[in-house]
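A single protein chain has been omitted; all remaining protein chains appear in their positions.
The block that comes next holds chain A.
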Amino acid sequence: MAYYNEKIETLPKLELEKLQYQELKVLVDRLYANSAFYHDRMKAAGVLPSDIKSISDITKLPFMRKTDLRDNYPDKLVCCSKEDLVRYHVSSGTTGKPTVVAYTKNDLDTWSEAVARSLVSCGLGRGDVLQVAYGYGLFTGGLGLHYGGEKLGATVIPASTGNSERQIELIQDLQTTAIACTPSYFVHLIDVAKKIGVDIAKDTKLRTAILGAEPWSESMRRYIHEQSGVTAHNIFGTSEISGPMFTDCQELNGMHISGDIAYTEIIDPETGESLPAGEKGELTMTILTKEAIPMIRYRIGDITSIFPGDCPCGRTSPRIDRLQGRVDDMLVIRGINVFPSAVEHALLRVPELTSHFMLEVFRNGPLDDMLVKVELKPDAMTDSINGLIGLQSRVERTLRDTLNVSAKVELCPPNSLPRFEGKAKRVIDTRVF
């Protein structure tokens, strides 16, 4: 099976543009008529639905940002009847206030369709056994791959994260052929397998890995292949556009963004101008048929470029390069997005601490570790060691609850952390991807 949906995936470019235009037109008409948020935004930008006469007119529409989701928390952006919502996902936001994404049944179908197409492009089909070792829950990774895999007709193992020896046991006993997880976790699994005497290349049927949710590199792709015989594919997506959706195909040369689902632009983050293929800029996406919370020209914040030229696989959708960085200070820790501003916000809730902190991110073996150094207020001192350790654990709990990822906390004396004049540099990231 070369394609999941051959007609649409190989649609000639002009026809694809026509389809994109039709979808955008329907979307814009609906939003202008039914949503106060989008209506006001378009009015403020001086654009009417009638100004959209071709897909390239999309650049007339105003951008959306993560702050729009935060400011309209939890559900003010929902553009359908609440009864039509079938799921929520929640991710951590920029200031500790979470970002909520809602889905209708059609939204879930579109998301699953995108994942199913991607899995086929990685060489998967019916009969494959897909072990989903992304987190299940509010994070979109687990359920996203799960439903995509089932839609394709693969056999899905909802392993979720953690318990590495158990993961290896499942890979062996259930004859897993493909795994989806973060790249660092897969490298960790290779190490664990070796430790317990399992050679992934010889002792298992695992041949494909779908890796994403955190930055990684071509050298890691080679390392994984050398160490395990597994071909690693890159997957892209964020909760705002639904979740993980798009992978590189078997050519391993860029992630195909299905054109009927998403319209991709690369813009200059300073001026907002669209950039031509080949040039690096901020990834911006419009999800053309989204019902619950439509995203129009959503500035994802990742830096990448669109590959010029066609892919030999025959898919006509544009391909984007690996993510090259961020336009903001967002960090990805064990696959979870972390904003330093959210750390600051969480720490403000602990009255024993000053507002100064430092965030150190490093690799502990293949996995990420985050250390947050915080400052004790002078009057919060106690003679009780248990009291101080209790404070440390309370801060760790507060951070984990806000960020959805665990961090170690180090208590520091008052006035011992750096003070900044001008822009604070509170993050020290020593990871090499």
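Miscellaneous remarks
Following the convention adopted for this analysis, a residue touches a chain if its C-beta (ideal position, glycine included) is under 8 Å from a C-beta of that chain, and two chains touch if they have at least 3 such contacts; residues count from 1.
We adopt the following convention: contacts and distances are computed from a predicted model.
A single chain of the complex does not appear, and UniProt lists its protein name as "ACT domain-containing protein", one of "succinate dehydrogenase", "Substrate-binding domain-containing protein", "ACT domain-containing protein" or "3-isopropylmalate dehydratase". Listed residues A:276, A:314 or A:378: the one in touch with the omitted chain is A:378. In the full complex, chain A contacts the hidden chain through residues 376-385, 388-389, 392, 410-416.
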